[in-house]
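Left out: one protein chain. Kept in place: all the others.
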Amino acid sequence: MSSYYLTIIGTRDNPLYEVEFSSFKPNSSSTSSSASASSIPGRAQFAPDVREILPFIANSSLDIIDDSQWSTSNFNLGRVDSFYGLVVNAFITQGNVKFVLCYDNVGSGTNSKYDDNLIRQFFIDVNDLYVKCLLNPFYRVNDAIVSPEFDIKVKLLARKYF
Amino acid sequence: MKVYSIYILNKAGGLIYQNDVNPGLNRLSANDYLVLAGTLHGVHAIAAKVTPTINGKEVATNEYPNNQNAILLASGKLQDSNSNKSGLQSIETDLFNLYIFQTLTGIKFILITSPNPVVHNLQQINREVANKGELNKQYAQANEIFKHLYIIYSDYVMKDPFYSLDMPIKSSLFDTKVKEIV
Partner (left out) sequence: MSNDNDIILSSATSMSTLTINEVSKDGFGYNPSVGPQSNIITPEASTFLLSSKKSIITNNPNSIYDKNIINKKNLEISLSSLAFLFCEMVNWCHSNSKGIQDLETRLNGLGYQVGQRYIELIKLREGFKTNKREVKIVEILQFIHGTFWKAIFGKTANELEKSQDVLNEYMITDNVPLMSKFISIPKEYGELNCSAFMAGIIEGALDSSAFFANVTAHSVPITGYPLRTVFLIKFDDSLSIRESLRS
């Protein structure tokens, strides 16, 4: 069962939004070492020291994103970085807002292609939500997104895809 | 029909636009135009008061503003934009014709045109012929011009941020459009 950390980065490399979650699927499979019976479905299960550095991992990937931003015209940049078993996927909008998703790669080594596709779909839907947020006249570009509705919608997407 | 001149009066009778679109009238001094406009405004108001009545009931429907506003609000559409129902509507002389059109808000458009085609022997013309014939034709034409004038007034004057209400119209686009109509 993988844990995910999604953050939205503004044009000044400032964080606009972040969320941690994990797969909502009940892990009936044998690789249930980390999940205890008391755990909450959907709660990320990063180790405390990993949790501490997640924003830094996301931040360090920004250089790589900046670099590839001008060499490809795709919105989805795919897998840009990895850091001790944590994989970083990124997506960039026309308005230069980056979505960065870090996740631990537990038990998904076999079908990473499938994972990437899933993440791409997830990013596209998050982008849709982001644009809706942007249409709010009281929201300005590069403001933090504090709307609880946005939050719940992202979490719903997380549940839908992972 | 030849249009000589177009005047626009604000609701207080002040001249806010004057354009001699075709030659045919003598130029007056700027002050005289204002006096002329004021006089017309006054005569129009007097005419509204001296409308003939039959047994104390008004012949012309003077209930226009109330009734029409209700229709306008209910349907969103105004059937006839001319609210000039009881005032001076037209003057016909041997030398020129003058038509007045009034909007709901009291703006008056005034048209001075060439006179009706001459009817030589002043015979009695029965109403049927008059309704279809030349006499009404020019009136209809004038109304057509008023309609277009009103449209471009709402477009190029009212939507211009540099125009302040009841002040003289200086918009160059409006000038061009007026020339296009006539």
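Remarks
Lettered A and B in written order, each chain numbered from 1.
To be clear about the criterion, contacts are C-beta pairs under 8 Å (C-beta built on N, C-alpha and C of every residue); 3 or more make two chains touch, one makes a residue touch a chain.
On a predicted model such as this, the values are computed, not experimentally measured, just so you know.
Although one chain is not displayed, its contacts with chain A can still be listed: residues 5, 7, 11-22, 24, 40-44, 48, 51-52, 54-56, 69-76, 92-97, 124, 127-136, 140-142, 144, 146, 149-153, 155-156, 159. Contact between chain B and the unshown chain involves residues 155-156, 159-162, 170-174, 176.
Definition applied: only the chains that are shown with their structure count from here on.
With each centre defined as the average position of its C-alpha atoms, the distance from chain A to chain B rounds to 69 Å.
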